[in-house]
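Input: a single structure, listed below in structure tokens.
All protein chains but one are shown at their positions in the complex.
Let's turn to chain A:
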Amino acid sequence: MDLRDRVIAIIAEQAMLEPSDVTPEQSPADLGIDSLGLVESIFAIEEAFDMSVPFNANAPEESDFDISSVAAIIAAVERLVQEQRTPA
């Protein structure tokens, strides 16, 4: 599974949907994910990719992690994976 599919799988599990029902333009709210679900999704992403996601639930828009849509989350994870890749 590539990074994109893994992120979608995490989001789909939180939304209790099939991964095929999750589309890139949807926001977490569109998928029925509330604030607690969002925090849990971010935890799952951190665990899956062994990285740290900068996210403050008080000011999501100011966090250095765009959660406005599924596509934005995938892009943010891709960037963090690049940034936090540990040297081999």
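Here are some notes:
The working rule: a contact is a pair of C-beta atoms (placed from the backbone, for glycine too) under 8 Å apart; a residue touches a chain by one contact, two chains touch by 3 or more; residues count from 1.
Basically, contacts and distances are computed from a predicted model.
In the listed set "2Fe-2S iron-sulfur cluster binding domain-containing protein", "Thiolase domain-containing protein", "Aspartate carbamoyltransferase" or "Nodulation protein E", the entry agreeing with the UniProt name of the missing subunit chain is "Nodulation protein E".
Touch with the chain omitted from the figure is made, among A:Leu3, A:Ala57 or A:Val81, by A:Ala57.
Seen from chain A, the chain kept out of the figure touches residues 34-36, 39, 42-43, 52, 55-59, 62.
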